[in-house]
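Can you keep this structure in mind? I'll have questions shortly.
Every protein chain except one is present and positioned as in the full complex.
Read from first to last, the chains carry the letters A and B; within each, the first residue is number 1.
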Amino acid sequence: MDKEATREAKTAYLLVAPSLIVIGVIALFPILRSLWMSFYAIDLTLPQLGRPFVGLANYLEIFTDSRFWAALWNTTYFTVISVTLELVLGLAIAMLVNRPFAGRGLLRASVLIPWAIPTVVSAQMWRWIFNDKAGILGSLLQNFKILSEPYPWLASVETARLCIIAADVWKTTPFMVLLLLAGLQTISPEYYEAAMVDGATPFRRFLHVTLPLLKPIILVALLFRTLDAFRIFDLVYVLTGGAFKTETLSVLTSDVTFKCSDYGQGSALAVVMFCCIMVISFIFIKVLGAKVEE
Amino acid sequence: MKKKRTPGFVFIVLLVLGTLSGIRGEKLLASSARHITLTFSAGHDPSGIHEALIRRFEETHPDIKIRVLELPNSTDGQHERYVTALAAEDSSLDVIAADIIWPPEFASAGWLLPLDPFLPPSEQKKFIDGATQGVRYKGKLYAVPWFCNAGLLFYRKDLLEKEGLSPPRTWDDLLKAAGLLQRKYKIDGLVFQAARYEGLVCDFLEYLWGNGGDVFDKDGNITIDRPEAIEALQFLTDLIHKHRLTARAVTSYQEQESFIAFTQGHAAFLRSWPYVYMLSFGKDSRVAGKVGMVPMVYNKGKSAGTLGAWNLAISRFSKHPKESWEFIRFLSSHESQVLATLKGRTPSLKSVYGDPRIKKEAPYLSVFYRTLAAGKPRPVTPLYPKISIILQIQVHRAITREISPEAALKEAARKIRNLYNKYKLPVGT
Partner (left out) sequence: MKSNRLEKAVFFTVLSLFLLVILFPFYWQFVTSIKSDEEIWKIPPSLFPQVTYWDNYVRIFKLHNFARYLWNSAMVASLTTIFSLIVGAFSAYALAKLKFRGKHLILSLVLSVSMFPPIAIAPSLFMTLKQMHMINTYWALILPYTTFALPLALWNLTAFFRQLPNELQEAARVDGCSFFQTFWKILLPLTAPGLFTTGILVFIAAWNEFLFALTFTTEDRMRTVPVGIALFPGEYTAPWGQIAAASVVVTIPLVLLVLAFQRRIVAGLTAGAVKG
């Protein structure tokens, strides 16, 4: 029997080995390498300077640069607002459609489409909708007499970030709806019946039945959406390129690394971003108790 | 049970054999061929000019074949590609079509061959001066200018004539003319490239130079925060916010957006590059035949358009420098340039502008020549790409009124100084 157990474990290790190898080579090694590179001055275009060890200089440069703090703030702002909107809208719509009606299949298929198409493609769609001259948004608002002249949606600090949020909400709210809908369907009607008997108002039913039972799903959904939103790159890259106070950490990191060829500082930024993600995950998993493993 | 493994095994064997034979095949091909293959890397060329020239070259040089490596359109994308390939001493690149701002950077890194041995100073003088100046580093020439651009001011000839105005020469002229046309025709007075990208720096530099300022002075001081520079940036900001002469979204415009605004008839003036003139006759243009052009406006300084140019350089890691030079000599020759010019390019050889065929077919080139002759390259330093990012960000912050022009340029100067400190290089080099 012992031999059997050894054999079983041996097979198991062999079977998980490929996963561990790819993860090790493609995910863990690069992160460790970033950590290592972040202590050196590495500039591809200045090979004559060598690659001297600079200690914490890269980090010091980041933390004293207002551009970094602005990017951190922009990223946080974007993450909080869009994830909140997605959750509220997603929950409202999920509760609304959580009933049998004709055309549910159609609804499900249509909400999947925004999720399924490449973000860059939907970003281009939105960029065209927001165009200052021939954009349909401005034109419709002028038709309804809400605007008197075209508005530069993507060229003003007030609206550029809202445009990015709108495009993100459009793409991911449907996903939220599906997730929450699946959760709602696991709630047994008995809970509601019991609450009705107690004379609970719809609002109280929502507060005391729906929300607590949905909490685990909401937390998981929030965690993944938050991490996703925190990494946002495509939308900003296409819609504003980071101008108008929309530069996020991902865009900044890519700029420093690839446009300025400053791999040392780019790596330091990557490490900082990685730490932010760790903190977010920690808060969700340990403090709020999101259960991400069975 | 064991026999069933065969298909998988056979598959793997086939795969390995396939790979091996592939490698052998390639080697055979290489050894059997008597000609040399050069790699010419450049951006996508929808005009077909590259193709035509290469065909001619291969006809006259049967022992050299040219392989074209097509790179993304965006200059940034191409730059990234070259940086990573050359940093790895990639020997697969031979002739490189380089933007005017790269050669100093690449040369300081030791990635390009100096071309003076091939092209003596007497020959260098035949090219437009500003263009060769931009591709020189520490006194040596690292690329041959191929096609040149300089910023120009385009205007609606029809409207200006109707109002009896002459084309503007100074900032004030521009303010008056653009203001008048904007009020009268309900169009935008002026459009240009003011998104946060390289084009914004090009546009800003023209106002800076036009006001007697510059990024560095001759003695290696940073002068970007001097009063004349602040005044130039203030003027640019005022155009947008005080005089409201531009499209409201101009701070998100690159070449394409400003081009469309102008050719769709939504703007009276446009600052852009020579290509606009040819394309303004296009099918979807509403201003065909109504476009005039003048050198960039100025104030306290001299009119100067930012030079943009595509240049031909040889990678130091190329195994065929001689043949590469042969190819460059052909591409940049008078005849090749005449051919390309007739298809819409702006040549770098002075002699092409005097060619009778060009004078007949492309008389508009005389205006280009004047602006090119007065054109200035962007700061010639290996750190330019990094300096540009700093300027893009700070100038954009000012023209979107996030901070004042003075604060923006003070910040830019501080960051440029830090940059030189970080890399321990003398300022301005």
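The definition used in the following text is that a contact is a pair of C-beta atoms (placed from the backbone, for glycine too) under 8 Å apart; a residue touches a chain by one contact, two chains touch by 3 or more.
Predicted model only: the values in this text are computed from it and were never measured.
A.B. asks: What shown chains does the left-out chain touch?
C.D. replies: A, B
A.B. asks: Give the residue, chosen from B:Leu71, B:Ala107 or B:Val338, that touches the chain omitted from the document.
C.D. replies: Selected residue, touching the omitted chain: B:Leu71.
A.B. asks: So that we can see where the missing chain sits, which residues of subunit A does it touch?
C.D. replies: 5, 7-9, 11-16, 18-20, 22-23, 25-27, 29-31, 33-34, 37, 93, 96-97, 101, 105, 107-114, 116-122, 124-126, 128-129, 133-136, 139, 142-143, 170, 174-175, 178-179, 182-183, 186, 217, 220-221, 224, 227, 230-231, 233-234, 237-238, 249-250, 253-254, 257-258, 263, 266-267, 270-271, 273-274, 277-278, 281, 292-294
A.B. asks: What subunit B residues would touch the chain not displayed?
C.D. replies: On the subunit B side, contact with the omitted chain comes from 1, 43-44, 46, 69-75, 77, 80-81, 84-85, 88, 255-257, 259-260, 264, 273, 275, 279, 283-284.
Simple rule for what comes next: only the chains that are shown with their structure count from here on.
A.B. asks: Can you check how far apart subunit A and subunit B are, centre to centre, with Cα atoms defining each centre and the answer in Å?
C.D. replies: Whole-Å distance between the two chain centres: 36.
A.B. asks: Residue numbers of subunit B touching subunit A in their complex, please.
C.D. replies: Per the stated touch rule, the residues are 76, 79-80, 83-84, 87, 105-106, 108-110, 195-197, 247-253, 260-261, 264, 266, 382, 385-386, 389, 393, 396, 400, 402, 422-424.
A.B. asks: How about subunit A: which of its residues touch subunit B in the complex?
C.D. replies: Subunit A reaches subunit B through residues 41, 43-49, 61, 67, 132-133, 150-157, 240-245, 255, 258-262.
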